[in-house]
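Structure in structure tokens, see below.
With one protein chain held back, the other chains of the complex are shown just where they sit.
Note that the chains are named A, B and C in the order they appear, and that numbering of residues resets to 1 at the start of each chain.
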Amino acid sequence: MTEPTVDERQLTVEDFPILRSVGTRWSDNDVFGHLNNAVHYQVFDTVINGWLSEVTGFPPTDMPALGVVAESGCKYFHEVRFPQTLVVGLAVARLGRSSVTYRLGLFAHEPGESSAAGKAVAAVGRWTHVYVDKSTRRPIDIPEPIRNQLSAVAQRS
Amino acid sequence: MTEPTVDERQLTVEDFPILRSVGTRWSDNDVFGHLNNAVHYQVFDTVINGWLSEVTGFPPTDMPALGVVAESGCKYFHEVRFPQTLVVGLAVARLGRSSVTYRLGLFAHEPGESSAAGKAVAAVGRWTHVYVDKSTRRPIDIPEPIRNQLSAVAQRS
Amino acid sequence: MTEPTVDERQLTVEDFPILRSVGTRWSDNDVFGHLNNAVHYQVFDTVINGWLSEVTGFPPTDMPALGVVAESGCKYFHEVRFPQTLVVGLAVARLGRSSVTYRLGLFAHEPGESSAAGKAVAAVGRWTHVYVDKSTRRPIDIPEPIRNQLSAVAQRS
Partner (left out) sequence: MTEPTVDERQLTVEDFPILRSVGTRWSDNDVFGHLNNAVHYQVFDTVINGWLSEVTGFPPTDMPALGVVAESGCKYFHEVRFPQTLVVGLAVARLGRSSVTYRLGLFAHEPGESSAAGKAVAAVGRWTHVYVDKSTRRPIDIPEPIRNQLSAVAQRS
């Protein structure tokens, strides 16, 4: 599977097959009055694990295998801040045998607005999970119930 | 204003004039698989500042005076965990000239449920803000637009 | 054991039998340029669990029983901020059969200074752990190796 080149600054909520909301917190804002850059990763983690748990029915802390983060990255285009609500788009950029790489788009809207439609993408993330055996911690094939969900999303990404 | 004795373990969502939702994050869960105890304070802060900002119209980071935390506390009755949604009840326990003490009740519901009605209170917080001048950092009277909101809530608490 | 009244604002590093250092982080500072109030609780947790682990030899995540936080509280007297180093004093205020209450004093010094001697206490915390059985999660007697350490500290508190 080849991964198409994406002009990341042009991404909109329509480019993502999965969209999920995450609230911001007072303590997320740093001294500059915007979200500290590490918060974006907390948000990405929450979206990926929350989504996986819902669609597979496994509790997020008790999956059949551990999805360990092998690599993560983020490009920051626009500031976001509490009390905005974040809308995170999730896509599957690459699906391997034991690993999956997600592309994430972070959008923000004000408390009084109901969606992030039409908003410029504030940040774009990349996130690779490698599935490992719970005891040996060695890479294994992505468990079937998880792979099925990832495949379906990959086709719409 | 005297502060009535409250049997905190018996509090329900009906006992709070203000109710607000806050999502949990994957990183909130510690090694025991439940919310780390410090997260409760991040949640309380978010609820108080988010509510104040909405009802007064001031941005949370640009109030006419600083609400500095003089004291905080929490009693933990039941575990809560990601991916539950938190519902936080807010009441005014004591309203002074330059300070306000909030009582907060933390309730949790599962992702598939729409409210925390009927849930046992998981934690009860207490939180005192003292208003100080932005430059001198000395206590001042609570600014009028904030006091009006606090008074209205105090009467329903 | 009766707990003596303490004038908390007058506490110094000499009033605590245990002293431990904790660094601050850039992201600890909130919009006001000082430590967000929830960070104090992360710091207290780190000091208690780090100390317990060292003196008992048990890994902090694998104690013979779980020390669950039943109650926590903090009074904030002075601002602290990154990049200051925190020095936390730990004392045992009350030692029960299945629970222990700690008193914590938080002091800060600048990066170039080597200790917090002579500094005013910036915050005073209170923290109650109840020991529970790992599987039933019901209160049990504090395990002997932990109790021995707590007793020794209580006598010097």
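Rule of thumb we're sticking to: a contact is a pair of C-beta atoms (placed from the backbone, for glycine too) under 8 Å apart; a residue touches a chain by one contact, two chains touch by 3 or more.
All of these numbers come straight from a predicted model, not from anything done at the bench.
**Q** Write down which of A:A38, A:V55 or A:I140 is the residue touching the left-out chain.
**A** Checking the options A:A38, A:V55 or A:I140, the one contacting the hidden chain is A:A38.
**Q** In the complete complex, which positions of chain B touch the hidden chain?
**A** So the residues of chain B touching the missing chain come out as 26-27, 29-31, 33, 36, 38.
**Q** Spell out the interface residues on chain C facing the chain that's missing from view.
**A** On the chain C side, contact with the omitted chain comes from 21-27, 29, 33, 42-43, 45-46, 49-50, 53-54, 60-61, 81-83, 111.
**Q** Applying the definition given at the start, please give the residues of chain A touching the unseen chain.
**A** Per the touch rule, chain A residues meeting the hidden chain are 31-32, 36-39, 41-42, 45, 61, 66, 68-76, 126.
As a working rule, only the chains that are shown with their structure count from here on.
**Q** Same or different, please, for the chain A to chain B contact, judged on whether over half of the interface numbers appear on both copies.
**A** Looking at both copies, the contact residues mostly coincide.
**Q** So which chain is the furthest away from chain B, centre to centre on CA atoms?
**A** Chain A.
**Q** Determine how many degrees of rotation, between 0 and 180 and to the nearest 5, align the Cα atoms of chain A with the equivalent atoms in chain C.
**A** My answer is 180 degrees for the C-alpha fit.
**Q** Need the CA-centroid distance for the pair chain A / chain C, whole Å please.
**A** The separation of the two C-alpha centroids amounts to 36 Å.
**Q** Just curious, how far off is chain B from chain A if you go by their C-alpha centres, in Å?
**A** Those two chain centres are 29 Å apart.
**Q** Can you tell me which residues of chain A touch two or more of the remaining chains?
**A** In chain A, 26-27, 29, 33 touch at least two other chains.
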